[in-house]
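What follows is chain A.
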Amino acid sequence: MLEIKGVHAGYGNLKILRGIDMQVPSGGIVTLLGGNGTGKSTLLKAISGLIPLMEGEIIFDGVSVSKLKPHERMRLGLVQVTQAKEAYPAMTVEENLVLGAYTRKDREATKADLQKVYDFFPVLRERRKQLSGTLSGGEVQMLVIGRGLMASPKMLMLDEPSAALAPKVVLEIFANINRIAKSGVTVLVVEQNVRMALILAQYGYIIRDGVIMMKGEAKKLISDPAVKESFLGGSVSDTTKALRN
Partner candidate 1 sequence: MGFDFNSLLAFIIFGVTIGVVYGIVALGISLIYSGLDIVHFAHGEMYMFGAFFGLVLAHNVGVPYPVALIGAMILTAILGMLVERVFYRRLTRAGGGYTVAGMGMIICGFGMSVALVNAAYFFFGAEAEPFRANLDYIPRLTFPGDINVPESYVLTAIISVLLMAGLHYFLRHTKTGLAVRAVAHNKDIAYLMGINVPLMISLIFGLACGLAAAAGVLIGPMQSVQVEMGYLMLMKAFAAAVVGGFGSLPGAILGGIMVGIFENLGAAYISASHKDIYAFLLLILVLMFRPSGLFGVEAKVKA
Partner candidate 2 sequence: MKLMNKVFAGLVATGVGLATTAAFAGDIRVGITMRMVSENGQAYGQMVMDEIKAINDAGGINGNMIKATLMNDECKSDKGVANANKLIFQENIHLLIGSTCSSVSLPIVDVTAKAGVPQMIPHSTNAKITQKGSEWVFRIPVSGRYYGGVNAKYVGENIGSKIAYICAADAASVGDCANMEKQMRARFGVDPAYRADVQEKEVDFRSHMQKIKSMNVDGILVAALAETMARALIQSYEAGIGEDVRRIGSSSASNAPVPKIAGDAAKGVFFTAAYAAADNRPIAKLFNEMTRKRYGIHAPDHDFSQAYDLVRIMEIALNNADLQLEQWSLKQDRTAIRDAIASVEGYEGLASGPISFCAAPTPQCRDGNRTAVLIGYTKGGENFETEVLARVTMEPDFGLE
């Protein structure tokens, strides 16, 4: 479904990604793991087209998308769900969802999809007319996932869906991601919550300093001593990030 070949990218003169190779097969869930500043978000931005590639190629669904603008990639079904804090707080829940379907021309199907999303996340239906700025963290996370679904994606990329959420809410979110994958949408989850992500996914990549350090089946990775060493037991803390926000 998605193939990344030798991608170099960064900001200005600063190169962050230095030759990334990655495959996301059709169907199922793949997770990309890594600490802060390892290049996870940069890779996501490169895939969705927010930053240009310096080298390499990205192929989605058999088509090279390297030269396409973000909105053009999205029209092909490559949809990125942003971090939860990036909902539009000054818009209502429903406006946010409608915005998710911005590129779609099929009105009836869109309406039906809206109901589907409401069925998926009933709490969103309740808060339909509220400004999304008034929602709780978990609700906003559901909203941005729902917004991604509104685009009727072939592949959904999730940027740290568990960030800054209570463990119980995280479980609920991850269960929903699983349901989405079951419905036939390919999912790429970028996470710091390594344990949860590896339980959820079938395949995992671990990124560090702009290169893929390790890859393999999720079951194997979770028991790999090196992974345990660097992540599970390690102290990758979110404190710096929380401070910055």
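The rule we apply is simple: a residue touches a chain if its C-beta (ideal position, glycine included) is under 8 Å from a C-beta of that chain, and two chains touch if they have at least 3 such contacts; residues count from 1.
Candidates were picked such that all candidates are chains of the complex that A comes from, given by their letters.
Just so we're clear, the structure is a prediction, and the values are computed from it rather than from any experiment.
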Report summary line: Of all the listed options 1 or 2, chain A is touched in this complex by number 1
Query raised in the report: In their shared complex, at which residues does chain A touch candidate 1?
Result: 48-50, 69-71, 74-75, 79-80, 82, 86, 88, 90-91, 95, 98-100, 102-103, 147, 151
